[in-house]
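One structure follows; several queries about it will come next.
In this view, the complex is presented without one of its protein chains, the others remaining in place.
Chain lettering (A and B) follows the sequence in which the chains are written, and residue indices restart at 1 in each chain.
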Amino acid sequence: MGKIEDVPTVNGEGFQLTVLDKVIGAARANSLWPLPFATSCCGIEYMATMGSNYDLARFGMERMSFSPRQADLLIVAGTISKKLAPVLKQVYEQMAEPKWVLSVGACASSGGIFDTYSVLQGIDRVIPVDVYVPGCPPRPEQIIDGIMKIQEMAKTESLRRRYSDEYKSLMSNYNIESDEQ
Amino acid sequence: MSELNEYSKLNHLSNETIDGEISTLNLGPTHPATHGIFQNILKVDGEKILSSEQTVGYIHRAFEKLAERRPYNQITPITDRLNYCSSPINNMGWHMTVEKLIGADVPKRVDYMRVIVMELARIADHLICNSVIGVDTGALTGFTYVFQEREKIYELYEEICGARLTTNVGRIGGFERDFSPTFHKKLKAFLKEFPKVFNEFDNLLSRNRIFMDRTIGAGPISAQRALDYSFTGPNLRAAGVDYDVRVMNPYASYEDFDFIVPVGTEGDTYDRFMVRQEEIRQSLKIIEQAYNNLPEGSYKADVPEFYLPPKEDVYNNMEALIYHFKIVMGETPIPVGEVYHSVEGGNGELGYYLISDGGRSPYRLQFRRPCFIYYQAYPEMITGQNISDAVLTLSSLNVIAGELDA
Partner (left out) sequence: MSSKLSNETVLSQLTAKFGSVILDSSEPHGLLTIEIQPSALIEVVKWIKTEPSLNIAFLTNIAGVHYPDVLDREFAVVYHLHSLVNNFRVRIKCFLAENNLVIESLTSIYSGANWMERETFDFYGIQFNGHPNLVRILNEDSMDYFPMRKQYHLEDETREDKDDRFFGR
């Protein structure tokens, strides 16, 4: 669980003085709604992470959103083949900003042991990725570590990052239309 | 009050007065209810399905081509990823295929150890399938209970091979190590505790009025059509045919054990669910018999060309050194021939057709994958049903995407 930082406050009833970035960062980090894009064996380890032994609900991820329109975090667990790559890109484009991508497993990060004609050698060939979790399959503790790193990124991200030129050029590298002005 | 009268009048309208229209609905490839990546394009009239068209191959990983590149003992990790919910069965099946090719004689102890591991895997596979049928009808609690039990099975796997899910367990000729004392302790605890939790899960769903109303009649298939589509495994047994590879072509000393093969009648979702529930109980019975009668002996066969020698021998003994070198470099002489071996996987007859030309890797290795073969009957099973029943049928068929696409 994340620790809410101590911010200096003014004593009084019902008012708190803090920095907007920190509040929004804390709110975003502790209420990420994941979209489990689980294709193969890493998907079963993800289901085990969701189960009661390695509970993901305590990170604020009680509700798995299967609709990209309502999700913040795209968790890609499993092998992505070249046939599935356009589908993945479409799902990513349907998500609203701010969005993060967690690539779980060796196959999603780099193609894994399947260096074959039909497997996409890493999802970062079609979408930008924030955190990579290696393993085949990674233990649930590793997946939780990856999620905690995403939470760190969400907490400390600048509110204007998605409008910055650097971000826009990143999106255009992947040929993803960014509709922020 | 008057609106209710209007509504009840609507129910008596005949079909001619309702304007129907056929619409196309896309179920997949990413869909919360399809556990795996498959696409079904349905033509529906309201909620009723008229026809469907399938697309598979979304995680085609080219196992068969990959197997032609790797030496025999490096193919075991690939077989893991076929039906990843019960990977020890795939591993053992592959090792038995190679042992058949080279003509190895495996000690009884290895057979019984293999049976214990395979039946644990079968329990794990059926647990996932049944809890997911529960989830699709809305009963999420069963899922959390069952996954806790799967964690215990994962701990047992970790004792024997170190990995949780994709186990890569065993070697050609047996196992890499004997069962440790911790494994004996954990297995005894599992055999004592698991039936209680399983009975709770059973009580939740098996005779539950809502569950039965939902699943009886959903996605039926007759025994004749199932045989025509080459169904095997629990799906075929739910349709009424008692074909089980463990009984018909026994391997790994299955003929020593006393178990029944449960059979359904209608071939609908409820029958598939109940067949799997009963198979979990039968698997527990087999594990108990195997564990109580575990014979003394070696945990490996005498195949020095394929089984790595112990390190002390490698440093002191010339032959062991040479064998070690040959095995690691993949220079072992393999007999020429072709063999087909099948095991009873979680979903049916998992077959390995191996053609060897004497080289370090197989000339051709083809996996007979049960999921791939019975999934083609899915359009026939859902025509005329509602969309929600189609979703239930899909999860009760236990289609594992790794085995579907290989």
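Please note the rule applied: a contact is a pair of C-beta atoms (placed from the backbone, for glycine too) under 8 Å apart; a residue touches a chain by one contact, two chains touch by 3 or more.
All values reported here derive from a predicted model rather than from experimental measurement.
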{"item": "Contact partner of the left-out chain, one of B:Ile41, B:Leu227 or B:Leu294", "value": "B:Leu227"}
{"item": "Sole contact to the chain not displayed, among A:Ser31, A:Asn53, A:Ser118 or A:Gln142", "value": "A:Ser118"}
{"item": "Contact partner of the left-out chain, one of B:Ile41, B:Leu294, B:Ile322 or B:Ile373", "value": "B:Ile373"}
{"item": "Footprint left on chain B by the chain that the document does not show", "value": "56-57, 60, 62, 64-66, 68-69, 100-101, 225, 227-231, 241, 243, 247-250, 337-340, 342, 349, 351, 353, 355, 363-364, 366, 368, 372-373, 375-377, 405-406"}
{"item": "Residue ranges of chain A at the interface with the undisplayed chain", "value": "82-83, 115-118, 121"}
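Everything below uses one rule, namely that only the chains that are shown with their structure count from here on.
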{"item": "Approximate Å spacing (C-alpha centroids) for the pair chain A, chain B", "value": "31"}
{"item": "Footprint of chain A on chain B - complex, ascending", "value": "29-32, 36-37, 57-62, 65-66, 77-78, 80-81, 84-85, 128, 143-144, 147-148, 150-151, 154, 164-166, 401-402"}
{"item": "Residue ranges of chain A in contact with chain B within the complex", "value": "37, 39-41, 44-45, 47-48, 51-53, 64, 66, 78-81, 83-84, 87, 91, 113-114, 116-119, 136-137, 139"}
